[in-house]
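What follows is a short report on a single structure.
Here the complex is missing a single protein chain, while all its other protein chains stay put.
The chains carry the letters A and B, assigned in the order they are written, with residues numbered from 1 in each.
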Amino acid sequence: MIEIRFHGRGGQGAVTAAEILAKAAFKDGKYSQAFPFFGVERRGAPVMAFTRINTEPINLRYQVYNPDHVIVLDDGLLSVVDVYSGLKENGEVIINTHEKVESEYDVFDVDATGIALEILGVNIVNTIILGYFAKKTGEVSIGSLIEVIKETFPGPIGEKNAIAAQKAYDMA
Amino acid sequence: MAKEIMTTNRAVAEAVKLAKPQVVPVYPITPQTTISEYLAQFVADGDLDAEYIRVESEHSAISATLGASEAGVRVFTATSSQGLMLMHEILFAAAGMRAPIVMADANRAISAPLNIWNDQQDSIAQRDAGWIQLYVENAQEGFDTILQAYRIAEHEEVMLPVMVCLDGFILTHTVEPVDLLEQAEVDSFLEPYVPKFAYLDPERPMSLGNFADPTYYTEARHNMQVAMDKSMEVIKEVGAEFGERFGREYGLTESYLCDDAEIILVCMGSMASTVRYVVDQLREKGEKVGLLKIRSYRPFPFEEIDEIVKNADKLAVLDKNFSFGIGGALFADLKAKCHKETYGFILGLGGRDVIPEYIEEAVELTKNPVKEVTWLGLKEDE
Partner (left out) sequence: MVSIGCAISEPGSTRKNKTGSWRTFKPILDKDACVDCNNCLMFCPEGCVNKDHDIDYDYCKGCGICKEECPVQAIKMEIE
């Protein structure tokens, strides 16, 4: 079983990202589960969301404490939250930042904000970082991911998000 | 139908759509809100031919639901936590008037302190309202149980409202695979509701929600107890028929590795999944433990429970609720009705995560008891 923890701020789409990832893995023929842990219900407040992916049905009903992968949608959280907490040995961390992040863990920094501003025109990075995640980890296929992105956001917004996710995938 | 992936709230809304209620008065509250949103969408899109009533409070939601039910149509509403508290008065009226309402409750803690996260204190506090209470473990059970709930509530020897309890966030906001049913399949299982006893009809006038003086009140309440007793059989029949038709069988309880278990962990709702996982882990270490999941809390199936636990030495009861001075509600009921050495554990209050370590600790404290009721994970004063 693979466990992924998302860190974001209210309004950045961390919960949606966790759900899109679970739905894409499900499309790949796996069992999956995604759920949020809401903090205070405010835009900007730190939030966490979790995805589990498995080849068997998933029977766990508690949060992810030892993730295989961590995804951070906002590098401002690094000084607020211990995003590395409980990370498995050889676990990977993908951070949306335009700076080099120093860490004892395997950290991939991706300028998802840059792609978001270029293609979407707004700083919403959840689908982009999932594209990057798909390539780096191979936990989910880019085909299923793009399909779910289009289903989640019907119309032009979905198309743009799909292009942005593909771009992040290609550059990873 | 192929599996789809969705939250329990979505699965519940899909089941409601398939059950075709004609009136849906509902007032949104976290974490139930998306149920009311999905249903509003279904009605707006023409996928559900129902009167969707936007009421001004939960008291009005349940009142309108009761009124519509007494008018003789199938109804649905949903709520959570403080919303259920506001419904309290009408819950008793709905049961007493024998209205076959189906309501989903997204289990959430009660103020104060203000807390939006999961525990089961809200529905437990409504335990004596005369409603049947069924607790579900996952989104699939949420979907299946809503459909069965109508069959149970509308059974002519039951005629009691059913509350389907879903753990807030842990189920309501978790996406996971669900096997949906087609409309034709549901129609073959659940026929349209035809009221038989008390309903408003200008051709056949009658008076509902009546005054009953001491000559009648006791018998009216006793009749509810008779119906509640009868409902045990009906819950089993309906669950078995559901299993025959769709391959997923349900009963009053579900037991896992209880036959030779020395300690049986007893719980309700989503926690059962994690407990099952811990039971597997402990079995690998050679510990004889089992899981007894209570699906039907009211009626309380103590005879069935007695039979399941007969070989066990001790029971460890896990409650996401608390009755001051006694312990958890499920613990108290088991102490009163089953003849086993029983220990109670309070956990998962106000969204405190139920982790395997707590369940292992409950097993340890049942083997080597210190006291009858223990609050797990309680932090010392800092």
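Everything below uses one rule, namely that a residue touches a chain if its C-beta (ideal position, glycine included) is under 8 Å from a C-beta of that chain, and two chains touch if they have at least 3 such contacts.
Since the model is a prediction, treat every value here as computed from it, not as a measurement.
*Asks:* The chain left out touches which of the shown chains?
*Replies:* The omitted chain makes contact with B across the full complex.
*Asks:* Given the contact definition stated above, which residue among B:Ser57, B:Gln183 or B:Asn223 touches the chain not shown here?
*Replies:* The missing chain is touched by B:Asn223.
*Asks:* Touch as defined at the start, partner being the missing chain; which of B:Ser57, B:Asn210 or B:Gln225 qualifies?
*Replies:* Considering the complete complex, B:Asn210 is the one touching the chain left out.
*Asks:* Just to verify: which one of B:Met97, B:Leu252 or B:Leu334 makes contact with the chain not shown?
*Replies:* Answering carefully, the residue with contact to the hidden chain is B:Met97.
*Asks:* So which bits of chain B touch the chain we can't see?
*Replies:* Looking at chain B, the ones touching the missing chain are residues 96-99, 159, 197-198, 204-210, 212, 216, 219-220, 223.
To be clear about the criterion, only the chains that are shown with their structure count from here on.
*Asks:* On a C-alpha centroid basis, what's the spacing between chain A and chain B, in Å?
*Replies:* Computed from C-alpha means, the inter-chain centre distance equals 34 Å.
*Asks:* Under the touch definition given earlier, write down the residues of chain B that touch chain A in their complex.
*Replies:* Those residues of chain B that touch chain A are 3, 5, 30, 116, 167, 169-170, 173-177, 270-271, 273-274, 276-277, 353-356.
*Asks:* Which residues of chain A touch chain B in the complex?
*Replies:* For this pair, the touching residues of chain A are 15, 19, 22-23, 26, 31-38, 41, 57-63, 65.
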